[in-house]
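Apart from one protein chain that is not included, each protein chain of the complex appears where it belongs.
Every chain is named by a letter (A and B) in the order it is written, and numbering of its residues begins at 1.
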Amino acid sequence: MKFMDWLDERLAVRQLIKVMLTEYYVPKNINFLWSFGVLIMVVFAILVVSGIFLLMYYKPDSHLAFDSVNKTIMMDVEYGWLFRHTHAVAASIMFLVLYVHMARGIYYGSFKAPREIVWITGYILFVLMAATAFTGYLLPWGQMSYWAAQTITTLFEKIPFIGPDLVVWIRGNYIVEDATLTRFFALHVVFLPLLLIVFTAIHLYAVRIVGSNNEDGIELTKEEKKHGKGIPFWPVFMAKEFFVISVFLIFFFYLVFYQYKFAMDPINFTPADYLQTPTHIYPEWYFLAFYEVLRGFFFSQNLGLIAFVLSMFIAAFLPWLDTSPIKSGNHRPLYKILFFIFVADFVFLTILGKLPPTGLYAWLGFAGSLVYFAFFFALPIISRIEKKKLEGGR
Amino acid sequence: MKELKILLILVVVVLVGYWGIEPYAHSVMHGEVKKPDYNYSDLKTTAATTGDPAKGKELFVANCASCHGLKNDGINPGMDKNAAIASFNVVPPDLSNIAAILDHKFLAAFIKNPQQATENPKFAMPPMAQLSDEDVGHIIAYLSSVAKKNLDGKEITIEACGRCHSIKYQKIYAETPAENLKAYLGKVPPDLSVMGKAKELEYLETFINNPQNGLPGTSMPRLGLTKESTEKVVAYLDQIADPHREQRNKLGMWVIGYLVVMVGLTFAWKKKIWKNIH
């Protein structure tokens, strides 16, 4: 206790604990989906720690990278395989957790005022995470690594005027080569993780300022939360959080030890060969839906490309597309239906993204892409309907 | 209850997605893998598969030993390694154990017509048309009599694959230099160190049994391994590609056990804390 007093005089720790933990209230009517933010941080911590240990043996050189991963780390280093499996599975599961986190935000209208900044910083985090995963995927220098980087960087060729030069600049070579590997490495292990940490801090700060949304989407004042409608962050909210994290970790480590193939594609156990493309190439599962939008407009490459970029970023504009004053999907029957159609469509696109883009699949991909955009363009319309109803009802 | 409903939706969505991108997509992409044919039933040959080993030895010395050695019986090849590489771009194998790993019917057909048996028109060994059907039988009987039995997976893999493929993580290097193999086969055969992870094991078995069934047009010759040898090769490739499997499976149980206890503890604590909150 003496020590606490000493610290308190210097750092005001008691005050800090009160403000941050024991007297910070979250609404009582939130479910376990609100635990996913912390889950993301857990997965991020796992990525950083396992990444640091991979870094101790990984060699960012096109002649050495494959063997440093597949021989040194996977075979020679004690528990090296564990760190690699953990890192690869965590990178993959990160996106599952992110998508659930985002879907929660969409369903309960958490992107609406006053949480626009939370939503936008979150979206930036998603894009940064995608970039981190994409640059990291090149590092083992297998066939999938190589051809994913080769094809995605080729997309930049379509940018008017500067495209072709830009591609060469990004690669530092005419094809993906050693220079590309080394710069992706730098981005992956230093630059992008740093940005992720900075934006996570802003995101969390913004959440603290405006408070958590809840299942009913009805804002609660601090007083209301203090007296009955809320629970203190510590210990009450965290008590549940710990339970959720433990359950999640069982699922996670089950994948790490017994079901890791979805995150470590067999094709990537063949070293990169810039003279031969594997017969089947596809992105990691978390990019498949967007990839399918790219292929969905199979009759026009340019249209596909525009749709692809739009599909990646359109959700960032949700706060301005959906202007209905009602937040939660629980109280918006029409929106609820649209939401579940959207989720189903996203899964549908993800699956199609891995199938060959021929015959029926091509048309299904086109239809799926249209449904994807239809969701966003329907939002202003149903917002207006809901607004009218609300005014009429009053 | 409400939370369980949400969880259920989540689980269903994840499982449907998983089914789509893993089992379903793979079945669409790869289709059915053909079954291996260990009878080599496409090969029609009248050549015998057994005979008199003593006669076989004479025939071997007269017809085969100019290129092939047979260490088990102290026979050195008539041609040294470098001369062989210069003329064939590949080292002719020592035949000491060949009869223990190859199917004898395949071997008979092979001796008569290597290009047909291997399904590789550029296969380096010329057809031994001068040998009669009985002669072939004598030679096979001789080869069988000298072959070591019970070779393990590693030995068979080196004998069957090691002239062309390296397994560098095991410090096994192809007998023939890479540039000669490239001239012979059109490309350098891939390293086999992690092949057990790069390909499904069933596929490997089918492929080794008949490369054309896995990769139509490939320049890898059909080898004619017996079922047992093929399985041993596949098991060996699997094991060297994933040397920590046992440790991983065991550790996995410990980690999951640990977490189950953790779930119990966190659940009890949550119950306790939330008792008065409703």
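Quick note on the criterion: contacts are C-beta pairs under 8 Å (C-beta built on N, C-alpha and C of every residue); 3 or more make two chains touch, one makes a residue touch a chain.
Here, contacts and distances are computed from a predicted model.
Only one chain is not pictured, and the protein name UniProt records for it, out of "ABC-2 type transport system ATP-binding protein", "Ubiquinol-cytochrome c reductase iron-sulfur subunit", "Succinate dehydrogenase" or "ABC transporter permease", is "Ubiquinol-cytochrome c reductase iron-sulfur subunit".
Of the chains displayed, those contacted by the omitted chain across the entire assembly are A, B. Only one of A:66, A:242, A:346 or A:366 touches the chain withheld from this view, namely A:242. The residue touching the chain not shown here, chosen from A:26, A:40, A:77 or A:196, is A:77.
The chain that is not drawn here is touched, among residues B:12, B:215 or B:268, by B:268. In the full complex, subunit B contacts the hidden chain through residues 258, 261-262, 265-266, 268-269, 272-273. Touching the omitted chain from subunit A are residues 53, 56-57, 72, 76-80, 82-83, 235, 242.
Just so we're on the same page, only the chains that are shown with their structure count from here on.
Inter-chain centre distance (subunit A to subunit B, centres taken as mean C-alpha positions): 40 Å. Chain contact summary for the complex, subunit B toward subunit A: residues 2-3, 6-7, 10, 13-14, 16-18, 20-22, 24-25, 28-29, 169, 190-191, 193-195, 197-200, 241, 243-244, 248-249, 251-252, 255-256, 259-260, 262-263, 266-267, 269-270, 272-274, 277.
Residues 28, 31-33, 67, 70-71, 74-75, 81-82, 85, 96, 100, 231, 235-236, 239-240, 242-243, 245-247, 249-250, 253-254, 256-258, 261-262, 266-267, 269-271, 280, 285, 288, 343, 347, 350-351, 353-356 of subunit A are the ones touching subunit B in the complex.
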